[in-house]
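Missing here: one protein chain of the complex. Every other protein chain is in place.
Labels for the chains are A, B and C, by order of writing; each one numbers its residues from 1.
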């Protein structure tokens, strides 16, 4: 019996690539009792999937994901497909007795997310959700500093995820099709920052007090052919014609935290000047934290007890010798990490957990990710009803 | 007949000092057809007022503000008193035929603010409101760049005014007494950023879609004696006893702009790490702008047309030779300005307007400031009712 | 006998203005036992000087500086003229029994600087040199932190003063005429950073190990008329003709410090992108400090003992409550100061010293400033000889 973990990857686009990189590299940097084996990848397009498998070193490839999921040699099903198929795939994998690592958000509908969490609860398998930003070292350190009481009682959490690729010239990608994506910036970006605020503060979001959901650009150019790469048309696909975006370009909302603080969230795809500004500021009685993924190797920390020399400390979170999360696995100090390292770090933690160990910092399972889904759902309800929405406690 | 403008200042505290500095220095830096004459200052405490007048060079001083206001030699009444007396003083001044420059916010109640605007409308005198941040050169430049179409159609305005002096150890100053201050962070800080968003975008705020008003610290230490400097007790004033704060520590709200964009606002006194972070980010289709008063001599500008070299430009807004607002009046390039220069710049514009000229950038009168008051009012209504609040159009 | 300090100002250009502002405002912010009286200003042009006196409130004005210096009512002669007349004026003032505050650098020649220091030593009057940047609060705090041992033994001091107004399009101002200015960027800018390194480290510069003196732009357009404002032609002054710059555009040099560390200095007028980047970085065994005048209200401090949360702290040096130097005299926290405040702060310290008190941080007298002159001189010697130059110890 092998000591490795056999993996089936579903999806060969952006996330398929990020996950493949993680499985390829994780055992080069981390010492693992159950290293990964890149067993099989499944994708819809035969030629693309074959090329993908060859490039990344997947031993087998499939166009029928159900065969990959039911393969008896597979230990872990890794879901990197669009949101609207997460539920079916994850539940099938759990029912086939596999561990499941699912891309975020959990699903495109609250009902499916609930069903996924129920399936996970009914299974003895492990579930994981790829909220990869938790494993950006700066975010993990922020979590740790809050745990250590360095900022005290939390007053404010202010999170925004600002991108700018969704202006009027951007064509009608699948991400603008609510039937596929579920939502626009909201599920794509707010999901991350809701998770980040929950993770870093260690608190739950108890209400949405007010919200705006808005689409700036309704008509977009459709795409000839309708598929390929990150691009998929919805409706008519003749170049030169127009189709309708059915998702939000931005959602902003105001919330309360379980510890008595206030939180604000904003996701947008039209924040000209920002490309991937996944950022938060958290203020407590004793200190504060600030993060921006555009400078992902830095965490800003303010310690009010510093007196005359108090100032935002720009911590270069790459110092293994200082115990920075995940840093010792990589390079010397200030030899910065990149985006995909967060996936490698999560892959290491997933394999560690499957090997009976502990993740370095808490990792969301389906039950945990469902709480984030409920906040996403409440925000939309609040925007549409023009009323505060309490969030159901999760048992 | 004198060519100078005789000024009566009401108030000798923080704003009295900032305004006195402005009147003292304005004609050293600006060439004015009607330079100021520091005619009379009025304050409640006789000894303090006399000392204040002597220090700043006011020719006369009074403890009865009505005498200053009715002094026939006075041309302009400059109001730097607490919010709850602005209305009475401003209306009396207008009725006495004086021009009026009033500190912000216009008043502590929407009714009084309406009355002030009505009195101004009924008068042939000029009114001005000290939204001094409009005359921070970086903010004035932001206004100008929007006017020039450099950022195009506006999608997002994101404004926050973050301070941190209001933690649990801060005693019960007058600023925590709603009877005097009207509100807490809201009137003090949100007023500034509402004005800033209106000024820079050139748009009006048409709704409050959702809001949170919150007081974190309800009980504060009272102050022995109850007065002096910036400090005034409310209720019992024996040291060691506790009194109740009756104002918000934070107000956050979400709005829509008249041009179709989205805006968010947040004011707080417990944002540990920030001391005076009066800041905004504005994103348009073609570019974006970012300002933070903690780096007041800088404006960040993103021009999407820069292509491969597009990046946030940190503009050092101190270059007279490049036409930066107000810069030529002061020092060579990058010999930065400070807080009080914004008041000097506004004093220059007030005197220029009174001399028949034009302000360098638009300056709010009572009618204009009333629009800001209505947004402040709507935000509180929205928070209290848990509902969106449309904002009355101002004729 | 008057309790005020009667001042005679020599010079009505850039520095005349900065000094006038300081004398006008200093007693508004500082409580002084011997406040200033703006007694007389002297300038060469009668009309300009009269207008200057009227604008700034000087009681009297003169075109013959020797009359101002010998006026029996004058206590302090404040020299804001070009470098080549400092020596004659300062020595005359000392001989007339006046205290002297002289603009930096001390002189345009080492011989004159020595003579000035000798005259000061022979006098019982006080001398002061306007190295105003010592009184930028961030620089004063840096000095204090070094004194407190917060950075330990000093390894490196890296100072540069980078401006960019001296490109090929800039005409032949008096600052390009060595007969008037003595040198170019060197005396103008290196003087400041040599003083800053000496002040902050508390060490002396013991050698120049190597240096470059360079003029990039030799021919410049001459100026019609040849005078006015900051501008003065040298040689032919017909518009359209060319004249020769006789000063350096840049001087860079490497030095050793008396405590065993290494220091580098660079001044330039052609550092495109920087306008007034007067900056230093100082690294010690326990920590480090960084300053840039373009963000004058900030000091960066690194405390190596912070362990996992060590990072450059951006200290907003405006917090009176935290004891930041000079901050309590001015505004609330983070209501930033500007360039001219450093002169006001120095004016306060000069008047405090003349009143028998102590300056908040050490202030250079002629003997102290002579040490800076010797470093300036050694740098040029090193560049011209291509050899290391030891610096004479000053007794």
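To be clear about the criterion, a residue touches a chain if its C-beta (ideal position, glycine included) is under 8 Å from a C-beta of that chain, and two chains touch if they have at least 3 such contacts.
Treat the numbers as computed from the prediction; the structure is a model and nothing was measured.
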Pick from C:130, C:161 or C:312: which residue touches the chain that isn't shown?
-> C:312
Touch criterion as defined above, residue of B:162, B:191 or B:315 at the omitted chain | B:315
Given the contact definition stated above, which residue among C:122, C:179 or C:304 touches the chain not shown here?
-> C:304
For subunit C, which residues lie in contact with the unshown chain of the complex?
-> 151, 155-156, 158, 160, 164, 167-168, 209-212, 214, 216, 250, 252-254, 256, 260, 262, 264, 266, 268, 270-274, 281, 283-288, 290, 302, 304, 312, 382-383, 386-388
Missing-partner contacts on subunit A, residue numbers = 14, 18, 20-21, 24-25, 27-28, 55-56, 165, 274-277, 293-296, 316, 318-319, 330-341
In the whole complex, what residues of subunit B lie against the chain that is missing from view?
-> 141, 145, 150, 298-301, 303, 306-316, 319, 322-324
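Everything that follows uses one rule, which is that only the chains that are shown with their structure count from here on.
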Please name the chain that ends up farthest from subunit B once chain centres are defined by their CA atoms averaged.
-> A
Self-contact between copies subunit B and subunit C, residue sets same or different by half = same
Between subunit A and subunit C, tell me the centre distance in angstrom, where each centre is the average of that chain's C-alpha atoms.
-> 54
Multi-chain touching residues of subunit C, meaning two or more other chains, are 316, 319
